[in-house]
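Before anything else, here's the structure in question.
For this depiction, one protein chain was excluded, whereas all remaining protein chains were kept in their positions.
Let's look at chain A:
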Amino acid sequence: MLAFIFKRLGQSIIVMLAVALISFIMFRYVGDPVASMVSQEATIADQELLRERLGLNDPFYVQFFRFIMNALQGNFGISYRLQTPVADLIMSRLPATIELALTSATIALIVGIVAGVFTALNRKSPIAAGIMAFSLIGVSLPTFLIGIGLIYIFAVELQWLPSFGRGQVVDLGWWRTGFLTETGLRSLILPAITLSLFQMTLIMRLVRAEMLEVLRQDYIKFARARGLSKRAINFSHALKNTMVPVITIAGLQLGSIITGALITETVFQWPGIGSLFLSSVAVVDVPVMAAYLIFVGFVFVIVNLIVDILYYVVDPRLRVGGSSKGH
């Protein structure tokens, strides 16, 4: 298993280098870094001086190497628009996004799995049919419309929940959390549901299909013949075996979580890094765009690594056979 992890780590580093190269090219060649840093009165000579001092006249690979070294130390340059270090901007916005993403992933997993098992076990009940019809909406409606719809129902008409922002936050060192205040939790509900809905319906449909498949197999019949309780069969025999595809899909869907977060943050004016990226696209704030790209690449690599390791944890067959190579 260690050898496998090392091999995956090697691949991850190559992917990260490719992402870094793209964002470096963007950073260096989209717009003129000097023009956006100097004041209006700067002479050509001043600009040349700054160009030399920033090392923009060095050869390409020297600049790229310096870019990577800086990125490794958490230095992504200075935002053109806000004139503050990009790393500080991202760090101040990151907790909001992580809290939103984790909450919605938890909702999606729990509700998705429970609803999936329920609809698989009670195929003919009208409630299950209702859940399935509802899930079609979750798959086909665009995220921003779901968000707007929820705002209209729960914030405008019923006025139960706030429609924008994070509510009151509490400082825990550099981490500002919304989990500890009532307004913070209330503000979290609508965005978290919006973001989770797509994943939830996907996981639910997958668990249902897998459960139906597994329940037909011989070892389930055998378990029934042995007189095991329904609960033991359904949960410890059947559900366990549906987890491998669920992990795969949940891992593959990371991309849609990232864009979903971006859209959700915009709809609910959630102060996370997605809305930071979006506002930087609008004004071509290249350092922020480049840093966001690297960040997204990094999250991708880490999550893929975790998913690969999870296979080993969930599926014992992979642990025994040295010849099997994962998925």
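Everything below uses one rule, namely that a contact is a pair of C-beta atoms (placed from the backbone, for glycine too) under 8 Å apart; a residue touches a chain by one contact, two chains touch by 3 or more; residues count from 1.
What we mean here is this: contacts and distances are computed from a predicted model.
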Complex member absent from the view - protein name from UniProt, among "Peptide ABC transporter permease", "Menaquinol-cytochrome c reductase cytochrome b/c subunit", "Dehydratase" or "Ferrous iron transport protein B": "Peptide ABC transporter permease"
Touching the absent chain when the full complex is considered, from A:65, A:134 or A:152: A:152
Sole residue of A:55, A:74, A:130 or A:255 that reaches the chain not shown, by the stated touch rule: A:255
Omitted-chain contact residue, chosen from A:71, A:131, A:215 or A:293: A:293
Chain A, residues in touch with the chain not shown (by the definition above): 15, 18, 26, 30-31, 140-145, 148, 151-152, 156, 163, 252, 255-256, 258-259, 262-263, 266, 277-278, 280-282, 284, 286, 289, 293, 296, 300
